[in-house]
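All protein chains but one are shown in place.
Naming follows writing order (A, B and C), and every chain is counted from residue 1.
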Amino acid sequence: MSSTPLDWKEMQAEREKVLQEWPTGKDVHLEEAIAYHRGLPAEKSFPLAMRKAQAGKLLLLQPRAGVPLIDEHIKLLKYLETEGGADVLPTTIDAYTRQNRYAEAARGIELSLAERHALLNGFPAVNHGVEGCRKVVESVGRPLQVRHGTPDARLLAEITLAAGFTSFEGGGISYNIPYAKDVPLEKSIRNWQYVDRLVGFYEEQGVAINREPFGPLTGTLVPPCIGNAIGIIEGLLALEQGVKSLTLGYGQGGNLVQDLAAMHALRAQAAEYFHEAGFADFHLTLVFHQWMGGFPEDEAKAFSVIALGAAVAALAKAEKIIVKTPYEAMGIPTKEANAQGLRATRQIVTMLQDQAITTDHEAMRRESGLIRSEVKCLLDAVYRAGEGDWARGVVRAFADGLLDVPFAPSIYNRGKVLPMRDNEGFIRVFRKGALPFSAEIQEYHRARLEERARAERRPVSFQMVTDDIYAISKGRLIGRPR
Amino acid sequence: MSSTPLDWKEMQAEREKVLQEWPTGKDVHLEEAIAYHRGLPAEKSFPLAMRKAQAGKLLLLQPRAGVPLIDEHIKLLKYLETEGGADVLPTTIDAYTRQNRYAEAARGIELSLAERHALLNGFPAVNHGVEGCRKVVESVGRPLQVRHGTPDARLLAEITLAAGFTSFEGGGISYNIPYAKDVPLEKSIRNWQYVDRLVGFYEEQGVAINREPFGPLTGTLVPPCIGNAIGIIEGLLALEQGVKSLTLGYGQGGNLVQDLAAMHALRAQAAEYFHEAGFADFHLTLVFHQWMGGFPEDEAKAFSVIALGAAVAALAKAEKIIVKTPYEAMGIPTKEANAQGLRATRQIVTMLQDQAITTDHEAMRRESGLIRSEVKCLLDAVYRAGEGDWARGVVRAFADGLLDVPFAPSIYNRGKVLPMRDNEGFIRVFRKGALPFSAEIQEYHRARLEERARAERRPVSFQMVTDDIYAISKGRLIGRPR
Amino acid sequence: MTAGPPYTIVLGVIGADCHSVGNKILDAFFTDAGFRVVNLGVMVSRDEFIDAAIESDARAILVSSLYGHGEIDCAGLRERCIERGLDSVLLYAGGNLVVGKRPFAEIEAKFKAMGFDRVFPPSVDLHAAAALLRADIEEAVHART
Partner (left out) sequence: MTAGPPYTIVLGVIGADCHSVGNKILDAFFTDAGFRVVNLGVMVSRDEFIDAAIESDARAILVSSLYGHGEIDCAGLRERCIERGLDSVLLYAGGNLVVGKRPFAEIEAKFKAMGFDRVFPPSVDLHAAAALLRADIEEAVHART
């Protein structure tokens, strides 16, 4: 595995094998798929929607949603379109499919049919096959994206793209490290190069497909630099395989200044790296995720977490926002709860859409400068580790802890980094593990955390990390002692 | 009537008459009342709570709440204290009592008993008398404030203050112009001087009572300068009568920069005017009202309006926030809906409490400077009209339209001012009536509105005002054509 | 807007209710819609409504109540109209007519039982209301002739 464009012809043998992994694979015929896409109306194109959002300074609202049975799934999406006012639609894939456990997904479909309630946490697109997925594509009036968390999403991509989906979430790092336990990065990166190359093929045929690396990672106190660095790398790997429409993601951290600064830094720095790497023909947009960590159980409080996220996304001028629901802490939302999340978000977004808050001031400049320096430290180290090859660099960087995602389940992640909020709620790094931060950056984080420790009259400690993890679900931002 | 301290002795004859307006008046005995207050625990003191809020940089949460029957009212307040987490409590008075129509209030109590549901929109404190009100004071663990809208609140103040309430909302302008149809300002100002003097008497006896002019006025697109100017005048009139603990209010306008700038301007400018007028011994705090205009019917959207208000209050570092509920557009909330509003607000406030967003930048400085110049134009004119007497100045200023509250019901209000949002949602003045703005200020407003007109490709017109009035309830801030 | 003769209607907010914003909008709206609007503003008593209707020979009285006391304030309005000889005037009510959030069907039934011809929630589309009003007035006019 290395950071080079896959040869489309050479990939055909592999494609054949992939398409045999489950019986539905045999229905994928690329030429027919391309023709099918060409016949789809423009309002179902995700890349076009993202372009229009950017041009019109709109913030598109997207829910998460997926249920096991096709008809129910269509009903759900239509409801979110009409009652929720979603601008673009998802199809969230169940967790068995994400692990390529299609037999278990099949059992989940059967049980859900038998028990008359959903027993899978998403839509098993592979099991439903091209035909089933097309029913969905044809029933809704908005662009559709596959949202999942699949280290090996080759078959899923083949089927859903052939079915007319026009956006595909994920990446070799972001859909492995937070989502898997023992998938080597070499494998997941290689498998995502396949996905990106497949998207590149569609692009070559004039069919635009949007790709979206998963920015929030574990969603839990991830320091912005880690998410941004990984997003930039996944962007580079995608562009290399011919991806043109790219949406990088950021998960709300909770501190307004940090969130705005991080979005700002991500947009600028990603474009810089992409241009520097020689890419010119791409369209970059940003997606903001409402708080991805533990939510409050109380729905009134959950609404406020949703609203605050919506406000930041609007002020950060993101192109898209992924919306949570008042049921977040409890379980997969009903369609009603899901639409409530959308409507609450819409209210904020529309109230703020004509407003600007200046980001041209000291605190903002300092934070966004800091994030960019941190990202540079990380990316320099990855580049060096890979001797100029990003893919190889990533594998070595994770092995050495130069990249390290807090709280991730993967054994290929060192797991030595512990984040912590400072006295104003900025996410800082408490234990840096082997992250290659400069002395100056380290010192800055240390000082900020000491400031909090003094304010709370307790030493900087692991207990603070735990407290911070629970804080938002307990109605606070910083996990201070009571 | 003039702007001079009322002589306490001379006031006694008037007090006697006031206390005879309804049978419950006879139970007011000031000495006993003072002794009763002295026996109340410190945690029931509103002025103390406001002091602590300011010292500890806390934002106190206060709901609105009042039902006709004492036991139900107590149940409601306790619920808001425990399940809602309210920091300070209200007793919202019904609309008959506000108009001194105690016989109708009595009928409302009877009917509510008979029909087993509330038929009054608040707590008829005069009818319940000192004893009834003390039941409330003794049943809750937080400071209590009377919230109403009464042009002649003399008897209400006598009874509730004697009963142990420690804060009293209102003022001679703010509880007349938006709340009454044909009460002359001379009368309401004089009657509120009585209330303030009564509070001053309590203060002389060492019993601190908080006073809170009603900042939001009609709650509907009121330009900040109008609310701020009236708040400052009511503050001056209150201080003159011996009030010491003063909380000025501001109602959310919807544009973040304008709201922050207005709060900032109000705090600084009020203190300046008070000091200039020779007052030194007062404690000034600010209360922020979540959006006071028409709310969206949809509860999810209402939650977002609530959350945005909470965010502004937290960032503006107000000492208190008056909380709305998800039922706002529909009717008086249930206790559950009321507590939801509080919990939603708490979540935002706590998430933001340690955060600061800088107000030291161009847009903020410009807007807060503008508001201060506008306020100065208005106050200069009032002062001149009264030949140095604020009370007389107010009466003449309203008669001449130098002060003019948009959409107010009073015939003593000219009603010539029409506000309108500019292209970023700042509330500007479309028709200024006789407001004594400088040419420069007028020109600024005009230019901002022209900018919007160009963006919307329609002329500045009354239709825009109507559209703006409906906008937030329809999920937007600015009433743009679709 | 809707064409047709400029029927006279009386408009006001009943009782001790001070909510004036909606009233100002209704005034402007029904005027634009071709009615002759006698607007009594806020805090209007039952008899003031009736006086104005008699005086202006109005076809309809549009009562607003926002503040929750509508149930008390509106009771007996129809009887009083009849008592004072106004037996064919249309009575419309709209706003937040009762205290609290109650199902609109219940509120509508209650106010219809009190003698109101039509009852509207705050979210009513005013164009629809104006069309109904014109139709109702015309039906009443035909019935009379």
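The rule we apply is simple: a contact is a pair of C-beta atoms (placed from the backbone, for glycine too) under 8 Å apart; a residue touches a chain by one contact, two chains touch by 3 or more.
Every value quoted in this text rests on a predicted model; they were computed, and no experiment measured them.
Colleague: Among the chains you can see, which ones touch the chain that has been omitted?
Modeller: Touch partners of the hidden chain, whole complex considered, are A.
Colleague: Have a look at A:119, A:277 or A:434 and name the one touching the chain we're not showing.
Modeller: A:119
Colleague: Decide which residue listed in A:149, A:200, A:386 or A:436 touches the omitted chain of the complex.
Modeller: Once the missing chain is taken into account, the touching residue is A:149.
Colleague: Which residue from A:206, A:278, A:331 or A:481 sits in contact with the chain not drawn here?
Modeller: A:331
Colleague: With the missing chain put back, which residues of chain A would touch it? List them for me.
Modeller: 94-96, 98-99, 101, 104, 107-108, 111, 117-121, 149, 178-181, 218, 220, 293-294, 297, 327, 329-334, 337, 407-409, 462, 466, 469
As a convention for this text, only the chains that are shown with their structure count from here on.
Colleague: Quickly list, by label, the chains bordering both chain B and chain C.
Modeller: Where chain B and chain C might share a partner, there is none at all.
Colleague: So the centre of each chain is just the mean of its C-alpha atoms; given that, what is the distance between chain A and chain C in Å?
Modeller: Centres of chain A and chain C (C-alpha means) sit 55 Å apart.
Colleague: For chain A, which residues are shared contacts with two or more other chains?
Modeller: In chain A, no residue touches two or more other chains.
Colleague: Multi-chain contacts only, two chains or more: what residues does chain C have there?
Modeller: Residues of chain C touching two or more partner chains: there are none.
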